[in-house]
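My questions will all concern the structure given below.
With one protein chain removed, the remaining protein chains of the complex are shown where they sit.
Chain IDs A, B and C follow the sequence of writing; residue 1 opens each chain.
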Amino acid sequence: MNPITIPADKPIDFAAIGRLCIDLNANEINRPMEETMTFTKYVGGSPANITIGMARLGMKTAFVGKIADDQMGRFIANYLHKNGIDTAGVVTDRTGAVTGLAFTEIKSPTDCSILMYRDNAADLKLTAEEVREDIIAGAKVFLISGTALAQSPSREAVFQALQYARKHGAIIAFDLDYRPYTWISPEETAIYYNLAAEWCDIILGTREEFDMMERFEQNPERSDRITAAKWFNHSAKIVIIKHGKEGSIAYTPDGASHRAESYPAKVVKTFGAGDSYAAGFLYGIMQGWDIESSMAFGSAAACIVISSHSCSDAMPTVPQVEDYIRRCERGEITAT
Amino acid sequence: MNPITIPADKPIDFAAIGRLCIDLNANEINRPMEETMTFTKYVGGSPANITIGMARLGMKTAFVGKIADDQMGRFIANYLHKNGIDTAGVVTDRTGAVTGLAFTEIKSPTDCSILMYRDNAADLKLTAEEVREDIIAGAKVFLISGTALAQSPSREAVFQALQYARKHGAIIAFDLDYRPYTWISPEETAIYYNLAAEWCDIILGTREEFDMMERFEQNPERSDRITAAKWFNHSAKIVIIKHGKEGSIAYTPDGASHRAESYPAKVVKTFGAGDSYAAGFLYGIMQGWDIESSMAFGSAAACIVISSHSCSDAMPTVPQVEDYIRRCERGEITAT
Amino acid sequence: MNPITIPADKPIDFAAIGRLCIDLNANEINRPMEETMTFTKYVGGSPANITIGMARLGMKTAFVGKIADDQMGRFIANYLHKNGIDTAGVVTDRTGAVTGLAFTEIKSPTDCSILMYRDNAADLKLTAEEVREDIIAGAKVFLISGTALAQSPSREAVFQALQYARKHGAIIAFDLDYRPYTWISPEETAIYYNLAAEWCDIILGTREEFDMMERFEQNPERSDRITAAKWFNHSAKIVIIKHGKEGSIAYTPDGASHRAESYPAKVVKTFGAGDSYAAGFLYGIMQGWDIESSMAFGSAAACIVISSHSCSDAMPTVPQVEDYIRRCERGEITAT
Partner (left out) sequence: MNPITIPADKPIDFAAIGRLCIDLNANEINRPMEETMTFTKYVGGSPANITIGMARLGMKTAFVGKIADDQMGRFIANYLHKNGIDTAGVVTDRTGAVTGLAFTEIKSPTDCSILMYRDNAADLKLTAEEVREDIIAGAKVFLISGTALAQSPSREAVFQALQYARKHGAIIAFDLDYRPYTWISPEETAIYYNLAAEWCDIILGTREEFDMMERFEQNPERSDRITAAKWFNHSAKIVIIKHGKEGSIAYTPDGASHRAESYPAKVVKTFGAGDSYAAGFLYGIMQGWDIESSMAFGSAAACIVISSHSCSDAMPTVPQVEDYIRRCERGEITAT
């Protein structure tokens, strides 16, 4: 059992709003990017990755966002379309904005970093008027991502989308996805994250992301329980706090905390772990699985992604996740 | 009786956050500004005027805001101080911002306009970190004004102030005070006004201001009742919708609407009517008067202000308002 | 004799480009602005003042500039027109820019300061395309002022105007008029001032202004002679370096330096001294007077302006200047 009741009778299982960008992944890895000569292009951006993940898991999906009027933007739209994601809500910028980029550097499986290009990014130009109410009205679960709150007018588009989601009874999930470089200050970030989180049913983030949100508050011991309790006073039904290698804890309004088993992986890089986890977890919740099972499914999906070169392109299908779990259970997969 | 219970045991009756500026009122009136040669300087800005009004009515008051580091800024701070307003929450800008200006043009008592200087205005530079929680914690009634939502970082300062006011149980009043020139679009305005209004106990605005807030909604007949009902689903206890000469209507969650008698005035100009009305009305509510009596007191205060040359400087004391009402009742004052 | 040959057969004696703003002069003087309650409105801006000065001296004048689409902008246009200045080259901004303001503070005749409003000022929005070649082609003397170089697109408008002036053989005068607040850095300022000064026949500035221009150079003793010599390698025929109370020195390419007698004045404030000096001096040069006589005429014009409350409005006629000189000579005027 889980505390979320998914609305029935809606045509779209899952819709998301926010960042659509290009990952340029180093082909020559385990070295500094200075020594990388070639890069491979993938669709990226946390909400894009999660939506692709949901589509791979068989969900009916849609996206609300904005792309640049260039080759990169058209590549993104094509890729979403090919993955069966409804792109009616994806508008094209006409102001000369560019596609956000993320060059990945993989010095070692545990030492990864990203070089971001976020100036004048098209996804941050989405306006409130461009948000299609009908798409959000038709979605059972609607996901927002923190990066889309970083700048106007995308920030206002997210708040308007939240109004629609609340009005039409969607389950709202918030993937915190805090990226400091597009924000003016942690204080600014905390204020908008807190405003948005009040309306959300499911909140997923790292301990550090929740710390940022508590910048104006008192939680000196950084207690997960205090963090979660705050949101149960608003709309939250599940709060997941991720602690990296130590695993994640899910809290529920009944006071319970939930942990799932984790799986071994032959790690290539850490990028995409959170996105595939979110997709797997939300898939489980939407199937009516209990929280622990949903978390385990998310963990296995994450293991698959971090074992491969890309993020979006590596998002697994249900049989792939099930197979991975079985192979782990049989001891066929061991950690790097 | 009125639906507001004022918290007891707090040292400050009334605090406000937002715009502090300079009014430059034409001395030669009833002509276009092109033909005006001299101007007189007053403190201005809607929340400043209301706070000055509350101070004149004998309330213990405080202000949270930001002034320029120049002669105009120091004049404002001195004037607030001389009126008994606690300015511990008024910080001084250090970035070279200027004091916002409002040149008034009075072509006739009914044809007034304002020439605004709002670029690089110090009041819009107030940051969330600069908002003093202790001042808001100590206030029985806390007022926000829409202009302070127009730009970052003042926008975030207001949301953080609202967090503090909610946390400490202040009665929150929202004077909509919509001034298009500092906003990017009506859509942007609607989004932040709606976010802020959810947390407010008392909302005061014109029909046109509420129309702006309903930009993404369905209220084609511009029904005051539908407008008010929306906010009773959130925190509101009183919603006042102003219809200019046709007077104001106050709505309450019990479904009732309230109108007050109006008073005649020898009108010099219309500026300041809303601010003095708000001060008088909130004063009445804080005395535990019923809504109609509070509205009448506000109306009389407004009449005094529009009969004189300034706004802030003309804010009346309680005996002045009482005297005005008595003179009206005796027929000693007739309209222009 | 003077080294400037004024072109004949041109319909306009004097045209200028640049700042058009409003001075708001304190009516209650000899006190800090905090204690000033009323202000009187005048047209201001150095090139505007000089052009008004030239018009009062009987010259045929024109102005190239930009005004805000508001009451202040219309007041400026009307005032220029009433003073006989051709305003065909004065365009109206349509972007919502405002009229630059200068509030004057007169603490004492020798302690004067200005509070400037230059954000989003209309005069700095003049574009190169809006500069009327025909007006500059028709002018005998064309004056630029440093403040117009402070920001784009006004900066480019000045360079384009200089191209036209050079092409059509106007005598080009440069009033340095350096106001730090509209510039990013002294280095940026130095670069554009030096670019512009190469093309100018007459350069007028204070020692401090020339110091700023020499930021990347070697003139450690701040020698006026070295300063002037640099410009004689380019187009300059007269370089005037002003040393405040110690008077001004004019240099010419023949190696000579020129000083004029100064006159006493009952000083109200120091504002406007430079503008009236420039008008008087250029008037003399245009009459074919020698440099000393032109400087003396400029000094007397300056004395008249600093003895009165306004700048633009106090610009004298030829009989007024002549009368002032005669009264000084008769000992009827003594210093404050």
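By our rule, a contact is a pair of C-beta atoms (placed from the backbone, for glycine too) under 8 Å apart; a residue touches a chain by one contact, two chains touch by 3 or more.
Note that the structure is predicted; figures quoted are calculated from it, not measured.
Peer 1: Thinking of the complex as a whole, which visible chains are touched by the chain that is not shown?
Peer 2: A, C
Peer 1: Who touches the missing chain here, C:Ile6, C:Leu115 or C:Ala128?
Peer 2: Touches the omitted chain: C:Ala128.
Peer 1: Just name the one of C:Pro3, C:Pro32, C:Pro109 or C:Pro153 that touches the chain not displayed here.
Peer 2: Here the residue in touch with the unshown chain is C:Pro153.
Peer 1: Among C:Gln163, C:Asn219 or C:Thr270, choose the residue that contacts the chain missing from this document, as touch is defined above.
Peer 2: Hidden-chain contact among the options goes to C:Gln163.
Peer 1: Going by the touch rule given at the top, which residues of chain C touch the chain that is not shown?
Peer 2: Within chain C, the residues touching the omitted chain are 127-129, 152-153, 156, 159-160, 163, 184, 187-188, 191-192, 194-195, 216.
Peer 1: By the contact definition given up top, give the residues of chain A that touch the hidden chain.
Peer 2: Residues 24, 27, 32-34, 36-41, 70-72, 74-75, 78, 96, 98, 101, 103, 105, 115, 117, 119-120, 181 of chain A touch the chain absent from view.
Everything that follows uses one rule, which is that only the chains that are shown with their structure count from here on.
Peer 1: With chain centres defined as C-alpha means, what is the inter-centre distance between chain A and chain B in Å?
Peer 2: About 42 Å separates the centre of chain A from that of chain B.
Peer 1: Using mean CA coordinates as chain centres, what's the chain A-chain C distance in Å?
Peer 2: A distance of 61 Å separates the two centres.
Peer 1: Which whole number of Å gives the spacing of the CA centres of chain B and chain C?
Peer 2: 44
Peer 1: Check each residue of chain C and list the ones that touch at least two other chains.
Peer 2: Not one residue of chain C touches more than one other chain, so the list is empty.
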